[in-house]
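Got a structure for you, written out below as structure tokens; questions coming shortly.
A single protein chain has been omitted from the complex, and every remaining protein chain is retained in its original position.
Which chain is which? They are A, B and C, in the order written, and residues in each are numbered from 1.
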Amino acid sequence: MAMEVQLDERLAKVELLAEDGNMITIKVDDKVYQLDLIQVEHGVYSVLYHGLSYNVELIATESPKKYAINTFYHSYQAEIIDAETRYQRARNAGNEFEAESTLVSPMPGKVVKIPVKPGDKVQKGDTVIIIAAMKMESEYKAMKDGVVVDIYVKEEQIIDGNQPLIKIE
Amino acid sequence: MAMEVQLDERLAKVELLAEDGNMITIKVDDKVYQLDLIQVEHGVYSVLYHGLSYNVELIATESPKKYAINTFYHSYQAEIIDAETRYQRARNAGNEFEAESTLVSPMPGKVVKIPVKPGDKVQKGDTVIIIAAMKMESEYKAMKDGVVVDIYVKEEQIIDGNQPLIKIE
Amino acid sequence: MVIKISKVLVANRGEIALRIMRSCREMGIKTVAVYSEVDRTSMHVRYADRAYSIGPAPSNESYLNIEKIIEVAKLSKVDAIHPGYGFLSENATFCQRCQQEGIIFIGPSPEVIRTMGDKITARSTMLKSGVPVVPGTNTKLTDDEKVVDIINKIGLPVMIKASAGGGGKGMRLVEKKSEILSSLRGARSEAKTAFGDDTVYIEKYIASPHHIEFQILGDQYGNVIHLCERECSVQRRHQKVVEETPSPIMNAELREKMGQHAIAAAKAVNYYGAGTIEFLVDDQLNFYFLEMNTRLQVEHPITERVTGYDIVKQQILIAEGSPLEIKQEQVIQFGHAIEARIYAEDTDNNFMPSPGLVTHITEPLGLGVRTDGYVFEGYRIPMDYDPMISKLIVSAPTRNEAIERMRRALYEYKITGVKTNIKFLERIMDCPDFKEGNYNTHFIKNNETFLLASDEAKIQFEDLAIVTAFMDYHHKTKKCRNGFNQTGKPSRWKDFHRSQNVKRIN
Partner (left out) sequence: MVIKISKVLVANRGEIALRIMRSCREMGIKTVAVYSEVDRTSMHVRYADRAYSIGPAPSNESYLNIEKIIEVAKLSKVDAIHPGYGFLSENATFCQRCQQEGIIFIGPSPEVIRTMGDKITARSTMLKSGVPVVPGTNTKLTDDEKVVDIINKIGLPVMIKASAGGGGKGMRLVEKKSEILSSLRGARSEAKTAFGDDTVYIEKYIASPHHIEFQILGDQYGNVIHLCERECSVQRRHQKVVEETPSPIMNAELREKMGQHAIAAAKAVNYYGAGTIEFLVDDQLNFYFLEMNTRLQVEHPITERVTGYDIVKQQILIAEGSPLEIKQEQVIQFGHAIEARIYAEDTDNNFMPSPGLVTHITEPLGLGVRTDGYVFEGYRIPMDYDPMISKLIVSAPTRNEAIERMRRALYEYKITGVKTNIKFLERIMDCPDFKEGNYNTHFIKNNETFLLASDEAKIQFEDLAIVTAFMDYHHKTKKCRNGFNQTGKPSRWKDFHRSQNVKRIN
């Protein structure tokens, strides 16, 4: 079984060569590992590699193909790239600009103020929305010069992390 | 919605009169309760009753209708009695003697010794099997006079809790 | 007269509500929790003997709603209310309302809260009692021109501060003559917005100060003792991050002197209850009264650890009218204690708060480790309150060993689902300035490069992360093909213990 895994900026080719219970032989790009890998708690894996003991925590996301990963001290974002994902990526390739036009909330919170309205011209760095969470207010700035074409949220609205807020074109 | 719940020796009639989110009105036998009941962790419920705060832990079993329950300091066994269960109980009623003929392991362990064999006559209190777990050996005795008709396990065998061991008739 | 308290309403949430309830439980006192709508599943609701909803998530509609809390207190027939820290803990009106209703407020009198809450009154009260205060003004300043005159007389740099202030609001550092007027106006306008009062005062700016505070306890009969100092100079934007006791710059003589002044400060206002006298200490070990906190402090556990006393129990005993049983000469510091505050925040992203669902948590255990927390697996940290998840307190015979223990405990502390500052705290423990005890309130600013350095070792764990994600996905899809997980039965542990079972049965 072979697939690609996107880890942050890196795209790695992964091939499972052998699997016997929790003993696996697996190839990542050009390197072959023999590992003892077992899930020990919900989302927590213990990995032994030549006697070295590692712990890896996987955090499920809304997509079964995407993970947030914590190792010893480090955090990563991973995505499993199978045929379906590749197809979707190809389809979206033309729209990459689109994604970069939309300001997305990095955390849950409450919209305090939206000092712009659709049709307003904004310059890169202008504050376009203020979000409050945990007794702290954060200002979000326009990522480029342009015109506000859409505002997806309202003042006083409670928002989730990763929610689209404002589209600028 | 109404059902019966068997709690240890007690059989209680339960009727859910109203449900609005975690606020419920429920009748247990003749008593009506208004409760704020919510699952707060996996298998852990918080119940508020006239301001009193209770915590109840439910432990799932192999059957979705059976629970082990811990409240403050107390432990109970519960079973939901619906139509299906009532039917099965009725069917098994004739076999109750059957159940009492079989010695069942109360805990996981390893069979150390079985000093009897099928056909042996035993007296109530005779040791019929010795089980070891956690550095401790326990002797299990015949629950009545009779003849060993079946032995379901072997010496050295690893057993689970609630596993039938020996049948005496 | 001693009136035994048998039931306490804890007008707070989070770790401090739990911490107070723990002491109540040990004393055989029943506890009543109050909670806002988003806190129904919070641990303090489950830990208490009783719990009552007091309104929607925003604090001013629930945890700051005095009348609602008084109503619950009467309904649940409590003898006393413990306000914790934050929320209503330094609200003189609330304290007075309790008195009117015949409910014991576990804290000082409303008069003392008022005196110490107004910084100018506090300063002049201290001056009268011979406690050194930061040189500056002691009257209410309203005339801008006069302020400029005064600043010129004191000499730059100075701090302009709001009299009603706190939490760094309405505060300006002035270093240049040209900045005086604009800073003054800025401070006034901020103070007006935050506290409804634009009165300010001027303090000489103490360069590279240490923030050192003394814990004091006073009873209702005029006995006051101190439980030694806490070093609180590791701060980010006036928010304490790490505290320790003893202070690395303290010596026995200075402790004696500052302790006596702390006691004098408390006696000057007939203080009773637990309180904290905050001092600024400069490099020459000159010290100045900064302010008094008339409540329990977040960092009180390090004092509990080295002195052995349970400060919440002392608060309750004092509120019952018991005379202090601890004598000053009995108070010793046994070993060294450090507290680190665990915040739900993204340290790599300008310390942005990170509320959300805690999917997994492992608390550090073992010798010399105390955790005061309130979150659990499956708990959703609400965005409505403070981002502090817990406090990690370690102790050891020496400061060095305490730092090693803190590193070990931080290593063991695993919280997933939300981002935390645990890695940042580990960097603090590794920072040479901290290890040498050579730091002041500029520590975090001065060491920013070190503390926020990017992970160079990250790349070597990449393959590990890739393999694990791959295998998890592989097993997930295999299971689906085999038709598992579609039985409707709880399968939480089943899958990854299946292999073990097989091994055990054969």
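To be clear about the criterion, a residue touches a chain if its C-beta (ideal position, glycine included) is under 8 Å from a C-beta of that chain, and two chains touch if they have at least 3 such contacts.
Keep in mind it's a predicted model, so treat the numbers as computed, not measured.
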Checklist entry - Which residue, C:E61, C:D346 or C:E363, contacts the hidden chain when the whole complex is considered? => result C:E363
Next on the checklist: Please identify which residue in C:Y309, C:F351, C:Y385 or C:Y413 touches the non-displayed chain.
Outcome noted: C:Y309
Checklist outcome for this item: Logged for chain A, residues touching the omitted partner chain are 22, 36, 38, 40-42, 46, 48, 51-53, 55, 60, 64, 158
Item to check | Residues of chain C in contact with the chain not shown | outcome: 18-19, 22-23, 25-28, 37-38, 40-41, 47, 57, 301, 304-305, 308-310, 334-335, 357, 359, 362-363, 365-373, 376-378, 380, 382, 396-397, 401, 404-405, 407-408, 411-412, 480, 485-486, 488, 492-493, 496-497, 500, 503-504
Checklist entry - Touching the missing chain, which residues of chain B? => result 1, 3, 5, 7, 10, 12, 14, 16, 21-22, 24, 26, 28, 31, 33, 35, 37-45, 47, 49, 54, 56-60, 64-65, 67-74, 76, 78, 80, 106-110, 133-136, 138, 158, 161
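The definition used in the following text is that only the chains that are shown with their structure count from here on.
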Checklist outcome for this item: Distance in whole angstrom between the CA centres of chain B and chain C is 47
Next on the checklist: Just the number, please: Cα centre separation of chain A and chain C in whole Å.
Outcome noted: 33
Checklist entry - In chain B, which residues are in touch with two or more of the other chains? => result none
Checklist entry - Mind pulling the chain C residues that touch 2 or more other chains? => result 492
